[in-house]
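Excluded from the complex is one protein chain; the other protein chains are retained at their positions.
Think of it as A, B and C in the order they're written, each chain with its own count starting at 1.
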Amino acid sequence: MVRVEFLGPISKEPKELDIQNLAELSEKLKEDESLKEWLECSAVAVNDKLVSSKEYPLKDGDKVSLLPPVCGG
Amino acid sequence: MVRVEFLGPISKEPKELDIQNLAELSEKLKEDESLKEWLECSAVAVNDKLVSSKEYPLKDGDKVSLLPPVCGG
Amino acid sequence: MLELYEGALDVPAILKRWYEEESESNYGAFIPFVGTVREEGGIDGLSFDIYEPILTSWFEAWQKKAKESDALLKMAHSKGDVPVHQSSYIAAVFSPKRRVALEMIEAFVEDFKASAPIWKYDLVDGKRIYAKERSTAIKGSGILA
Partner (left out) sequence: MLELYEGALDVPAILKRWYEEESESNYGAFIPFVGTVREEGGIDGLSFDIYEPILTSWFEAWQKKAKESDALLKMAHSKGDVPVHQSSYIAAVFSPKRRVALEMIEAFVEDFKASAPIWKYDLVDGKRIYAKERSTAIKGSGILA
């Protein structure tokens, strides 16, 4: 299972999903209409490292984080 | 009379000179061999304002300052 | 060198401590950048969420880069609520050289704004409102869309 966390202002509980890569995650999350705007503007980290490809493979125990637009300072 | 001051590391006493402009001052100061290197690298202020032309006129009571290369901080 | 605090920062105390920590390190230039909450749009303050694991690795990558120029970075940021006219952010660079310090503080602060995993909310009438229009999507965002 892969744990998916939604950071900052995305008010969603974490999910545990049985998926093999980010492309599959994308399909699952698109089913949730309330996530649509966040998917377009969020970055993705796997095990706390930002990743840039949807083909990124996932394995059992991985943590995926969605990072919406930031504004520190 | 015009008062001429030598600032910072130029170790010269101030002079009182009877001159009409900076060109005349230049002639007078060139007589002092020890000032040669300073004339080449110093800026000139008249009454505490930097000036950029040798034709700058001087009048009785003016103060001319020579400012050698700077390094604040 | 990355310090997170609940609420507003005690800026004089942090600057004093950082300055004194490096007093024998032979740095010629020290440039802190202090960010203070402005009173505007009727807000009572700002509030911050931080995702620490990625903030820490982002900061460590910058520290490594700074070290290559013999420079050192320090940073402090608030978590939670910070009232107007109080400060939520200090970034600082120490360097032997003025030019390195001036260029690094600018590059660091700008990358911080664009990349650090911190989310900002306006505090209005006791509510936390995500400052969406002032926020920046992290580079590479949207791959799940």
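Annotations for the structure displayed:
Note that a residue touches a chain if its C-beta (ideal position, glycine included) is under 8 Å from a C-beta of that chain, and two chains touch if they have at least 3 such contacts.
This structure is a prediction, so every number in the text was calculated from the model and none was measured.
The chain not shown here makes contact, within the complete complex, with B, C.
Of the listed residues C:Ala76, C:Ile105, C:Ile118 or C:Leu144, the one in contact with the hidden chain in the full complex is C:Ile105. Annotation for chain C: contacts to the undisplayed chain at residues 11-12, 15-16, 19-20, 23-24, 26-40, 85, 96, 98, 101-102, 105-106, 109-110, 113.
The chain not shown here touches chain B at positions 7-9, 22, 25-26, 29, 36, 39-45, 48-54, 65-73.
By definition in this document, only the chains that are shown with their structure count from here on.
The most distant chain from chain C is B, comparing centres defined as mean Cα coordinates. Inter-chain spacing, taken between the CA centroids of chain A and chain B, is 71 Å. Note on chain placement: the centre of chain A and the centre of chain C lie 25 Å apart, centres being C-alpha means. Shown for chain A are the residues that touch two or more other chains, of which there are none.
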